[in-house]
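Mind looking over this structure? Questions follow.
With one protein chain withheld, the remaining protein chains of the complex are depicted in position.
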Amino acid sequence: MGSVAGYNLDYFKVSFPAEYVIHVEINRPEKMNAFIETMWLNLATIFNKISHDPNVRCAILSGSGDKAFTTGLDVQAASQGPILGSAAPGEDTARRGTALRRHILEFQDCITSLERCEKPVITLLHGHAYGLAIDMSLATTIRLAAANTRFCVKEVDIGLAADIGTLSRLPKAVGSFSWCNEVCLTARVFGAEEALRVGLVSGLFKDKAEGVRGAVEMATLISAKSPVAVQGTKEILGWSRDRGVEDGLKYTAVWNAAMLQTSDVKSALLSGLQKRKPTFEKL
Amino acid sequence: MGSVAGYNLDYFKVSFPAEYVIHVEINRPEKMNAFIETMWLNLATIFNKISHDPNVRCAILSGSGDKAFTTGLDVQAASQGPILGSAAPGEDTARRGTALRRHILEFQDCITSLERCEKPVITLLHGHAYGLAIDMSLATTIRLAAANTRFCVKEVDIGLAADIGTLSRLPKAVGSFSWCNEVCLTARVFGAEEALRVGLVSGLFKDKAEGVRGAVEMATLISAKSPVAVQGTKEILGWSRDRGVEDGLKYTAVWNAAMLQTSDVKSALLSGLQKRKPTFEKL
Amino acid sequence: MGSVAGYNLDYFKVSFPAEYVIHVEINRPEKMNAFIETMWLNLATIFNKISHDPNVRCAILSGSGDKAFTTGLDVQAASQGPILGSAAPGEDTARRGTALRRHILEFQDCITSLERCEKPVITLLHGHAYGLAIDMSLATTIRLAAANTRFCVKEVDIGLAADIGTLSRLPKAVGSFSWCNEVCLTARVFGAEEALRVGLVSGLFKDKAEGVRGAVEMATLISAKSPVAVQGTKEILGWSRDRGVEDGLKYTAVWNAAMLQTSDVKSALLSGLQKRKPTFEKL
Amino acid sequence: MGSVAGYNLDYFKVSFPAEYVIHVEINRPEKMNAFIETMWLNLATIFNKISHDPNVRCAILSGSGDKAFTTGLDVQAASQGPILGSAAPGEDTARRGTALRRHILEFQDCITSLERCEKPVITLLHGHAYGLAIDMSLATTIRLAAANTRFCVKEVDIGLAADIGTLSRLPKAVGSFSWCNEVCLTARVFGAEEALRVGLVSGLFKDKAEGVRGAVEMATLISAKSPVAVQGTKEILGWSRDRGVEDGLKYTAVWNAAMLQTSDVKSALLSGLQKRKPTFEKL
Amino acid sequence: MGSVAGYNLDYFKVSFPAEYVIHVEINRPEKMNAFIETMWLNLATIFNKISHDPNVRCAILSGSGDKAFTTGLDVQAASQGPILGSAAPGEDTARRGTALRRHILEFQDCITSLERCEKPVITLLHGHAYGLAIDMSLATTIRLAAANTRFCVKEVDIGLAADIGTLSRLPKAVGSFSWCNEVCLTARVFGAEEALRVGLVSGLFKDKAEGVRGAVEMATLISAKSPVAVQGTKEILGWSRDRGVEDGLKYTAVWNAAMLQTSDVKSALLSGLQKRKPTFEKL
Partner (left out) sequence: MGSVAGYNLDYFKVSFPAEYVIHVEINRPEKMNAFIETMWLNLATIFNKISHDPNVRCAILSGSGDKAFTTGLDVQAASQGPILGSAAPGEDTARRGTALRRHILEFQDCITSLERCEKPVITLLHGHAYGLAIDMSLATTIRLAAANTRFCVKEVDIGLAADIGTLSRLPKAVGSFSWCNEVCLTARVFGAEEALRVGLVSGLFKDKAEGVRGAVEMATLISAKSPVAVQGTKEILGWSRDRGVEDGLKYTAVWNAAMLQTSDVKSALLSGLQKRKPTFEKL
């Protein structure tokens, strides 16, 4: 069983609900799990560690408590901070612009750690899922939702274009560019049924508890498979989303030049014939 | 309130149904709003003007009259014109090919003015929406439809591959490449329910009148938001549709280096705390 | 009527159910149409020939028999072969990697012959449609399914990342990246209703027989149109799927510089006015 | 012979030194041909017209007078204008940023008219060739220089990153990325010999008069060839510079589907056999 | 030593001047090695075979005889053939365009077999090197030249844009886009010194005999190295030429995941310490 040592960072609760399955909970329920800077830095630390931790084969991300996955940026804190705070009097526009750009790139990079993580990450959305909730979940591999989830691409309502990933990833995550434009421009709240219909999430559960059970079940299923196969599949799907089919095929061929030489193929084939569950070495 | 001065061009009817909201109607109802060359030239003039008009924050495009959004190219007129007309006797194939290519590029560019327009454009489709109707609506930001809309990617039926944008934009607008291929290759008519299901449109209304009301409502909602946020959101979504996530994130960070310095953020935050509607300077 | 001469290759049954319509059946029903190497080589030969055969305007691909479209790779055969077989003792990893890469590229190229084929290819999925069934159908133009189809992206279960095209094409074929990740990582079986909902297929039939009838009907409809228009439409949609809109538009304009000079446009226009069915010269 | 009618715009002198050859001179010698806004607008008008003028097959761009091709932006004028001028008191940063971006895009578009022009454009650089001189010449097809040319990528010295094209085109125009970075970051002046050595120019002449003769000779040579071949060659080279080889090859094949059907090929072949000069129809 | 069995195809002379080094000579000296269709088909057959022949580690391509590498397409033959020949009376432009496009793509594919070949190919240019000579040599890995080489991008002189690769590869092969445009648009002849100066060739020899010796020496040097290292280096350089640096780095990392596991690294390191020449297993 994996160990939580090294994962205990402020504002996150980490557990191992099943072998090879790590559950990361955003843990600031008294503030609806709203994010302050420490939190996205810690998020990146956790998922960078998961990426190479041989005891983890699949991760689950959810909020702590019943009310919210997260309501997004803690606007009150942010309004004092480098992004939403006011300029110093007489501050040069270009210098402030440079500071903003650096800050945004660092913030983006923290959220992208979810996408870069070599292991699949399943997000369970529930309750309020506003702003940063969408950015984060779009950087994960699979999105599931509790029936009570209230989604909102909120950024336009605080005067800015969402800059931590939603606008770059949403057009590639759902099947209607019109809908994508609509929810980003109106910031209207939508529910889990609609999220399922447009493909933003691929599974729905009656409440958060069911959702967690469902996510753990899916994560357990994935973790029982060859980690060589799983991690390769995640990597190639992500690569291919952003490039033409030709480049996808070439990258896949090179990838499998090494990966098909694994003993996992033999184990999997043999187990199949013998109708028993294979076990695979850690990765 | 915006002024229609300068927008009164042949075959278009322009009005301001709400503050910052412009409604552009294709106005040749006696011919089912079929397009002749003057019309796409005027369309481009109108939307190029809207792009920088500070009195417009959101545009609506619909057909005039009840029968059709548009039945597409006026085939009778076109069959005399440079695209569908016959070659002069002895005309050199390469020279005619060059003329055709120039003509297509110019025609495409007129329709692309809808996409290049910095303000969101909501299309309300209704009645017949054939051929050019699809090309045009795909270059706009949000597509809504009345229940009676009859869609058709008609071009293959007049012996040509659609060349004004449908074939380039449709694969990125809907969530089923198989469906996209099917409707382009069969030219079969499909209805508004199907268009909603595949994501071609993101909203449905019982008839055109309801649709216009709905579009105006949505446009009004968008226009009440910071134009800095709205225009940035539209631009980045369009950029990201056509590129990988990495390039999307980098472009966003540079964009917001300037745009986060707006006073709109402060206004929006403050209004949020004070539970009142913010107002934003023109853009 | 087209002739089957030259199409009679092992493990495939070829017929002409209608003028210009070729039906290619995977024909190894006693093994659930599972694939051995000869089969994908023959598949490529067949579709390379169809590509330039003027007597074919649209192709249909299905399995033979009622049980399966195909269950995918014949794993028993493959486990003796170059991809899934064991390394020779002392074989150098890089040299084996090179052999694997060459083999995968050749295999991919056979399947890509479906996509490269200039004529539209309609796949009718039915019964078991596992592994290679998905790779193949994703390289075709239109996917239809019988209600009893059981789909599965199976590769992860035999210890490998699918390398013959599914991971490169699926993210561009359906409208939910979350769903796409989920089915590839879990290898769970899903049904035809779900395939329709996410857009993997665009038509559903109550059984295989109905499906074949539906596919022939659609193929006949497509074959009645100008082959210049049909082939151009297929080519440009495929090009545009993999590139930004700008590059799509430019390619289209160059394409139509030649293609609009066809007499098919005149025939189509004239027939439209005269309310009769046009005929088009072979291509 | 071509007619200058329609080309006589302020600050430009236009002549036809040979059949099909137009010579466009930047004509503000009393200010070292420094650019004010009217000038780049007129430049675009001229080259947009050349693009489709059948009487022009090749254009030459030079400065008027002996002192300078151009010293670039008229800084004094610009410091009052929208780009380099001061913000209005209290002007919102995002709104000013938007105005700047719009202005830059329009300015870029004027300069890009040189690249978009379907006919080859030969630049003859001479005397001072600072700032905008580099931006403009990089958008043309062939760069020649008089021995006395003094080149300078000047923009960094007035506090800004060159934004009208130099930074985007220079890395693709010369064969040393280190040199390209160096001259853009140091704004040091370099001479014609160095420009030839790094490939920025491809021909050198002892003075401006010789250079003009050389440019006219080259333009005359190009104009004697099939305009179908010449314009296709320019277009495909420009397309290929910006894309991978695969996309270059595919675009070329589509291009020549129409263009090889020209009678120019027969004329050229026949003339070759008969050792006489072919003539080609206008384009 | 490699065997020429299977390489003896019409119009080519094949020999093994050194271990692992194959020399392919275009062998139609009585016609200045001008190409007819059989020749490019045979060329592709030869280089497809070399690509996987473990007895070849490096190939050399030259012309046979002293006069010419090749003068390019045999224009007399071509003027009867599908590309340059006349249309049949009443032939539909689109159908002829389709035939032309298919033919060009097949021709391109034959020449691209030089680039796709997994082994490095060194071209020795000498004497006349016109038209197709440039297309072919640009698809090879290294270009060397005898001092008497006369280069010419000839196509524009026969009324067409070069469509077999020159226009797509030349901008990426040399360091001056201006020079590249100039030689393609003027079709002027240039010599070996100039070709060296602009980077088209990277080595110069006093005559053909010296050139062949030099090419064999270079090929022998390359063949003495690990074929794992050599083939990987060729592949990654080709990949990277066409894509951004990020994609180059990612592809390299995946490539070396398999390739660094070779025993060649150990052999090479050990030989280095022991100051002796390593030997490497075939690939």
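In this document, chain identifiers A, B, C, D and E correspond to the written order of the chains, with residue numbering beginning at 1 in each.
Here is the rule we use: contacts are C-beta pairs under 8 Å (C-beta built on N, C-alpha and C of every residue); 3 or more make two chains touch, one makes a residue touch a chain.
Here the structure is a predicted model, which is why all the values come from computation and not from measurement.
Asks: Looking beyond the chains shown, say which of C:D10, C:E193, C:E217 or C:E246 touches the absent one.
Replies: C:E246
Asks: Among D:F69, D:W179, D:F205 or D:W255, single out the residue that touches the unshown chain.
Replies: The single option touching the absent chain is D:W179.
Asks: Touch as defined at the start, partner being the missing chain; which of D:I36, D:A147, D:A187 or D:L221 qualifies?
Replies: D:A187
Asks: For the chain that's not shown, point to the residue among D:I60, D:A162 or D:L283 touching it.
Replies: D:A162
Asks: List every residue of chain A that touches the chain not included in the displayed model.
Replies: The missing chain touches chain A at positions 52, 92-95, 97-98, 102, 228, 231, 258-264, 281, 283.
Asks: Against the chain that's been left off, what residues of chain B make contact? List them.
Replies: Chain B touches the missing chain through residues 239, 243, 247, 250-251, 254-255, 257-259, 261.
Asks: Of the residues in chain E, which ones touch the absent chain?
Replies: 120, 141-143, 172-176, 198-203, 218, 221-222, 225-226, 228-230, 232-237, 240-241, 243-246, 248-250, 252-262, 264-269, 272, 280
To be clear about the criterion, only the chains that are shown with their structure count from here on.
Asks: Consider the two chain pairs C-D and D-E; indicate the one with the greater count of contacting C-beta pairs.
Replies: Answer by contact count: D-E.
Asks: Counting in whole Å, what is the centre-to-centre distance of chain B and chain C, each centre being its mean C-alpha position?
Replies: It comes to 33 Å between the two C-alpha centres.
Asks: Give the residues of chain E touching no fewer than two other chains, as numbers and ranges.
Replies: Touching at least two other chains: 93, 97-98, 243, 258-259, 261.
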